[in-house]
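One protein chain is absent from this view; the other protein chains keep their places.
This part shows subunit A:
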Amino acid sequence: MAATMSAISAKAAGGYRTAPALVSWKGSRAQGRSLISMAAAPRSLRLVSLRTPRFRVYAAKAETVNKVMEIVKQQLALGAEAAAAVTPESKFTDLGADSLDTVEIVMALEEEFNITVEEDNAQNITTIQEAADLIDKLVA
């Protein structure tokens, strides 16, 4: 997802017209909706509100994602080769964690980043990317 995000932002910088109502790439939210100009035809002000999860531009920072990955690897005690297979999209359950492990991971993240995660939010975290997004949202 990071790759597509940087591709899109490169395009946005490269001269497509973006309307002033658009959200900045830093992940600030305009009324909780992310508007992204797809600019299918250049220079057209076609604003498409994409509510599909792939375009949730909370723009989790790369270092946050890395820290999360480190903590996950540590908590799940992954061996060297399993650790290499970890990507931001990996689900915790794919990495061999059960729900108790997930709770432990969320607690470790709370401690590391000094945040408190709500009960409901914690239930919804399934991938590393989601965890990083939530963290950035709470830390910002």
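In this section, a contact is a pair of C-beta atoms (placed from the backbone, for glycine too) under 8 Å apart; a residue touches a chain by one contact, two chains touch by 3 or more; residues count from 1.
Everything below uses one rule, namely that contacts and distances are computed from a predicted model.
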Among "DNA polymerase delta subunit 4", "Phospholipid-transporting ATPase", "Complex 1 LYR protein domain-containing protein" or "Cytoplasmic tRNA 2-thiolation protein 2", the UniProt name of the subunit that does not appear here: "Complex 1 LYR protein domain-containing protein"
Of A:A62, A:A85, A:M107 or A:A140, the one touching the omitted chain in the full complex: A:M107
Residue ranges of subunit A at the interface with the undisplayed chain: 53, 91, 93, 98-100, 103-104, 106-107, 111, 119, 122-124, 126
